[in-house]
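The next block holds one structure in the form of structure tokens; read it before the comments.
All protein chains but one are shown at their positions in the complex.
Order of writing sets the labels: A and B. Residues in every chain begin at 1.
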Amino acid sequence: MIAALRCVIFRDLRLAARRSSDVLTVALFFVIVVSLFPLGIGPDPKLLRTVAPGVLWVAALLASMLALSRVFAADHADGTLEQMMLGATPLGLVVAAKVLAHWLVTGLPLVLISPVLALQFDLPRELFGVLVLSLALGTPVLSLIGAIGAALTLGLRGAGALLSLLVLPLYVPVLIVGAGAMEAAASGLGGNAQLLLLAAMLIIAAAFAPWVAAAALRISVE
Amino acid sequence: MNWGSLDNFLAMGGYGLYVWGSYAVTLVLIAAELILLGRRRRNAVGRIR
Partner (left out) sequence: MSINWFKYSSPQTFFPVAGRLALVFGALALLACAAGLYLGFFVAPTDAQQGESYRIIFIHVPAAWMSMFLYFVMAFWAGLGLAFNTRLSGMMASAIAPTGALFTFIALWTGSLWGRPAWGTWWVWDARLTSELVLLFLYFGFMALQAAIDDPRRADKAGAVLALVGVVDLPIIYFSVQWWNTLHQGASVSLTKAPTMAATMLAGMLVMIFGFWFYSIAAVMLRARCIMLERERGSEWAGQHARGAA
């Protein structure tokens, strides 16, 4: 079974590598959105430093949402998804593997780019660690919750926009805690409490979301 | 609560706009819901026939 899951992950990674534009689009979207904010609110360094945590987090959230509909869509289109549903490996584990691959391709780049973008906002060096850690813990949660939305909207017209509407309210706690970690660190309190909360969210999401998404997949693929 | 006059009642101590704005919108929305339900029912029955 581990071999099957490894197979799923490597397959998804290989497919993503072949269509590397997907990866780059998400990363570029992140960069552009973050760059738009100073253009909108003015270049005052003090203001930018204050809004940096929120802006970075919202941009990462939107960017990771961009690629969500693709988690299952390609496999659904060519019938691979039904094969996976009929296979011996529990669908929940397959979903978990796919989400992991999806995060590696769309979420991890955001985590890695974020310090560079934080420089645009003159974020103090000490906060870089909290930034990267909060995104590293938070973006997988976003991918996991988003997978549920992707499974529910599989094959529907207007799936992209509908997916955003479904999933954004569910993202609110992650955003609040994630951005809150950085703000707490900035104010001197230390972001440990929020980071631990994010870790807890990740564990709970990893434990439940794949199975909810699997149930949603069975509903969507009659 | 003795309002004294209709004017006092409508003025709501200066907050008339807010209080009656709330109640008016609520009434309009609930009326709209009921009207839409009536229309939905007529459509449903019409489609069966």
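Here is the rule we go by: contacts are C-beta pairs under 8 Å (C-beta built on N, C-alpha and C of every residue); 3 or more make two chains touch, one makes a residue touch a chain.
Because the structure is predicted, anything quoted here is derived from the model rather than measured.
Novice: Tell me the shown chains the invisible chain touches, ordered by label.
Specialist: A, B
Novice: Given the contact definition stated above, which residue among A:Ile148, A:Ala185 or A:Leu202 touches the chain not shown here?
Specialist: A:Ile148
Novice: Would you write out the residues of chain B that touch the absent chain, in ascending order?
Specialist: These residues touch the chain not displayed: 1, 3, 9, 12-15, 18-19, 21-23, 25-26, 29-30, 33-34, 37, 40-41, 44-45, 47-49.
Novice: On chain A, where is the contact patch with the chain that was removed from view?
Specialist: Where chain A meets the chain not shown: residues 148, 152-153, 156-159, 162, 165-166, 168-170, 172-173, 176-177, 180, 183-184, 212, 215-216, 219-220, 222.
Note that only the chains that are shown with their structure count from here on.
Novice: Find the geometric centre of each of chain A and chain B from their Cα atoms only, then give the gap between the two centres in Å, rounded to an integer.
Specialist: Chain centroid spacing, chain A to chain B, equals 43 Å.
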